[in-house]
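These notes concern the structure reproduced below.
Apart from one protein chain that is not included, each protein chain of the complex appears where it belongs.
In this document, chain identifiers A, B and C correspond to the written order of the chains, with residue numbering beginning at 1 in each.
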Amino acid sequence: MAAHHTEIKARRNRRWIIFSLLPAATLFIVLTAFPVINLLGLSFFHVEWREGAAQFSLVGLDNFTRLFTQEDIFWAGVRNNIIFAVVAVSCQMVLGFSMALAVKTAGSRGRAALTGIFLLPIIVPPIVIGTMWRLIMGREFGLANTVLGLVGLGPVDWLGNPDLALASVIFVDVWHWTPFVFLLMLAGLESLDGEVLEAARIDTSGRWQQIRHVVLPMMMPTIVITLLFRVILSFKVFDEVYLLTSGGPGTATEVVNFSIYRTFFRQDQVGYGAAMSVVTLFSITLVIILARAFVQRRAARRQAAA
Amino acid sequence: MSNVSLKGLKKSYGSVEVIPSLDLDIRSGEFVVLVGPSGSGKSTLLRMIAGLEAVNDGTVSVDGEDVTERDPGDRDMAMVFQSYALYPHMTVAENMTFALRMRGTGEATISKRLADALRMLSLEGLDQRKPGQLSGGQRQRVAMGRAIVRQPRVFLFDEPLSNLDAKLRARTRIELRGLHDKLGATSIFVTHDQIEAMTMADRIVLLDKGHIQQVGSPREIYEKPRNRFVASFIGSPEINLLEGDIRDEGGTIFFEQFALRGAWPDIQPGPYTLGVRPENFDISRAPLEGGVSLEVGAIEYTGSDTFVFGSSPLGELTVKIDADGQDMADGLRAGETLHVRPAAGAWHLFDASGSRVPEN
Amino acid sequence: MTRRSLGAVVANSIVWGYAFLILGPTLWVLSNAFKYKIDIITGATFSPFTWINFQELLFSRQSDFLMNLFNSAVIGVASTAIVIVIATMAAFTLVYLEVKPWVRWALLGWALLFHMLPNLTFVGSWYLMYSSVGLHGTYFAVIMTHAVQNLPMALFLMISFVGALPRELIQAARMDGCTYAQVFWRIVFPLVRGGMIAATALTFIFSWSDFAIALTLTSRDTMTVPVAIATFAQEYDIRYGEMAAGTLLSIMPALVLILIGQNFIVRGLLAGAVK
Partner (left out) sequence: MHEVFKRKAQRGAVRALAVALLMSAGAGAASAQDKPTVSMAINQSPWLNSFVAMVDQYEKETGNVVELDVSPFGGLLEKIRNSVRASEGSYDIVNVNSLWLSEIYSGGFLAPLADIKADYKLAEGVLSYGNTTNWDSSALTFSADGALLGVPVNGNVQVLYYNTEIYDRLGLQPPKTWEELAANAKKIQEGGENYGFVPRSARDSIVYNFTPYVFSHDAAFFRISGPNEAEVVINSPEGLKALETYVGIATEAGPPGPGNIAQGELIQLIATGKGGQAIAVIAAWGQLQDPNSSRVVGKINAALLPAGPGGTVASSAGHWVAGIPKNVAPEKQEAALAFLDWFAQKQQQVEYVRAGGVPVRGDITSADLGDDAAFGFIEAYSENAQHAVMGLPFANAAEASDAMALSFNRAVIGELTPTQALNQAAADLAGVLERAGFKVSRLPDL
């Protein structure tokens, strides 16, 4: 009887594993396998449209050699993107985490107000963010310079000055995406064990120590996953750059995704654009694998030491 | 009332063997405690019995019935977890009756068993609370109640007392053992706390690195530890273990300066480890024959007993002065010298491999 | 004591300063909805009030904004519901159940890989796929594409939230006789609500504000709000007022939700927190 019951259960459990993974797997296979494979394949071709049909000519590694030997803008974009990722993501992480902490410890009324305010930027469509900030950062009539003018500063050419443009774009990105970090950090903080935090308040002297030695380590999983997202998304940054500066002046705010967009769409060089995507993809994958290995090795070393 | 039998159980994670191969028979109605240091595999073993961990090889049977492949929910075992694992979104009553509802037990039976369990555990009136609104002790009892209402063949306990404060823990030990006696079900209890093991168990199973070191009643384990590991693991403060040589001086067996009274005649000279529990010393202010001096380092007064930590020519020693010796303990100061020697027949010898000699 | 309260004052002013930095530009952007374009481009803070932008947005022949809002809502709600359910189920299975390692690696690895690629490079392929089966321009096409687009993020988020549940809770449920499915629906699902709310919020926002996919895969009848708003950023005439008006209307639901439902959200996060 029980054995029979167990068999039914085992079958149901096997079915659940399939049932629970199948929708995700199906979505991926049906909707992403073709585009990704298509992209990988395209990177070895040069595509022209003639007589209403695409003519694919196999060019081997030409797209890649061209990318590595003749390309300037893309690599300027890579450099900017690395600066962008490091600066923007660090600011977002620090700000998002601090603000989540502030909200967590604020009184109920302040908490409601602050959460509401902090979440505002991500509900504004990116296209509006870009357009509006371009207006705000306008040299002549922009709100930013008006405000600076009130205290006797400026005007500053936020977007037209090549030395300042990237910083301005980073600022807008931080403004726009800190709420993302904030929300995840708040969710993470809320799920921390209240008793442990209580104990931490007793065991540590001062708020900073408590954060450094208790809250931070406990939040690590959330922090790592959020960091991963933000780093990846920061390499995908596009909307803001497109609408704020279109990569200029010069190559001051060129970023990888904008290069890919220009190559792919504006110039319709799908093969070359695919090669850029592939190179980007491999680089990020490599960085993630290396980072993972590094973290694991450090963890192993710490374990060995303990 | 069921017996549980484990045969050739194996468990490994990848290349790491957690339990190389293990046999154990647990008798019907018995309260067995699995004890061992962390990493000894005791929790893994319990989870294998429960069906929560897959078994690499071997069998788990209950009443002669092989349940190795059976779903955890179909083994008729109930488990109390270290963290209690109460469902935070359910009330006490819902927590306790969840398993019964899952197997479609009738409403009448459910409410009767719930009422019984609530009464038995003095949880009346709390049944509509959520776990978050309960104290630690109450949560522990709800976890117990959740197991009890199922009236399982086997109770499994995974360090269920470790989250309680010392006082509550002592009381709960007794309650839990009382409950076991009342229900008469087979219980398997995992702990790393040897006092829990000693006070509650019918039989103790001492594990280390996935191997059973010894199985026996608390008394057997305490008095006849099969090896160095068992001797040092059980007993608090820890047994004194001294390294040295045995020699025969005209019929008297000496371990270094100690005269081993009550020694058996055919003991072979050579290197051994001598184990003497703190309470098994003769203690005197005056020198003792076949004893050593002990320079008092620290003194711990527990009310009933006094423990003295000091250094002797043979090494650091812990000795206990019991109630009878309170006169001597009174006024004892650090820096003074006592004289000690093992009480007759109350010592243990372990050979180079750590096994007890003679084996018995 | 004095040092402490001084620190509190500094911390407080940083927090409210940041809040002001968020609020100021946002309010300014939204206030543009009620201004004439000339006042917007000259950066006027106080200026004559007008409804003209809303009239253009809602009633001009060129714009179908209520329809766009409806479309965005349908697509956002449906794709988010699909993503969250799928991701939570998969996360539970991947974290707690015995799945062949290659399945786990394939799924998560692919999710990460796909998440890293710019979606701009996919829309062409998607267009081809959908139009070849006659689904181009349908809700279905956009919903499914948004679902797959947001699935990696939701999956990783839910893995971290589901993974934060105590393993013993799952084991207790197994001991109590639950099948995997029952463990999921009766224990995991109710307990990861906090994480689900956060993931839902983010997924919905990503779907609501997506431009690239909606642009290519929607037709006139399924056009979403960001695409509609983008039509006001014209080649020779950026109609800031209408964009602001559109933005104001499009964030209204979220704004109301945040203002009124804020406590609910935080409490939801709290309730999901497992003690």
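One rule holds for everything that comes next: a residue touches a chain if its C-beta (ideal position, glycine included) is under 8 Å from a C-beta of that chain, and two chains touch if they have at least 3 such contacts.
All values derive from a computational prediction rather than experimental measurement.
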Displayed partners of the chain not shown (whole complex): A, C
Of the candidates A:Leu21, A:Ile136 or A:Leu159, the residue in contact with the absent chain is A:Leu159
Going by the contact rule already stated, which one of C:Tyr36, C:Phe140 or C:Trp185 would touch the omitted chain in the full complex? C:Tyr36
Residues of chain A in contact with the chain that isn't shown? 46, 48-54, 70, 72-73, 134-135, 138-141, 157, 159-162, 165, 245-251, 262, 265-269
Where chain C meets the chain that is not shown, the residues are 36-38, 41-42, 52, 55, 58-62, 64, 66-67, 70, 123-124, 127-128, 131-132, 136-137, 215-216, 219-221, 227, 230-238
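Convention: only the chains that are shown with their structure count from here on.
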Could you draw the chains as nodes, link the ones that touch, and say if you get a line, ring, star, complete or other? complete
Where the centre means the average of the CA atoms, what chain is farthest from chain A? B
Using mean CA coordinates as chain centres, what's the chain A-chain C distance in Å? 15
Please compute the C-alpha centroid of chain A, do the same for chain B, then give the distance between them in whole Å. 52
Where chain C touches two or more other chains, by residue: 179, 274-275
Hey, what residues on chain A touch two or more of the other chains? 9, 13
Listed in rising order, chain C residues that touch chain A in their complex are 7, 11, 14-15, 18-19, 21-23, 25-26, 28-29, 32, 40-43, 45, 86-87, 89-90, 92-94, 97, 99, 103, 107, 110-118, 120-122, 124-126, 129, 144-145, 147-148, 151, 153, 155-157, 160-161, 163-164, 179-181, 184, 194-195, 197-198, 201-202, 205, 208-209, 211, 225-226, 229-230, 233, 238, 240, 243-244, 246-247, 250-251, 254-255, 258-259, 262-263, 265-266, 269-270, 272-275
As the complex stands, chain B meets chain A at residues 69-71, 73-74, 76
Touching residues on chain A, where the partner in the complex is chain C: 9, 12-13, 16-17, 19-21, 23-25, 27-28, 31-32, 34-36, 38-39, 95, 98-99, 102, 106, 108, 111-128, 131-133, 135-136, 138, 141-143, 146, 175, 180, 183-184, 186-187, 190-195, 207, 221-222, 225, 228-229, 232, 235-236, 238-239, 243, 257, 260-261, 264-265, 270, 273-274, 277, 280-281, 284-285, 288
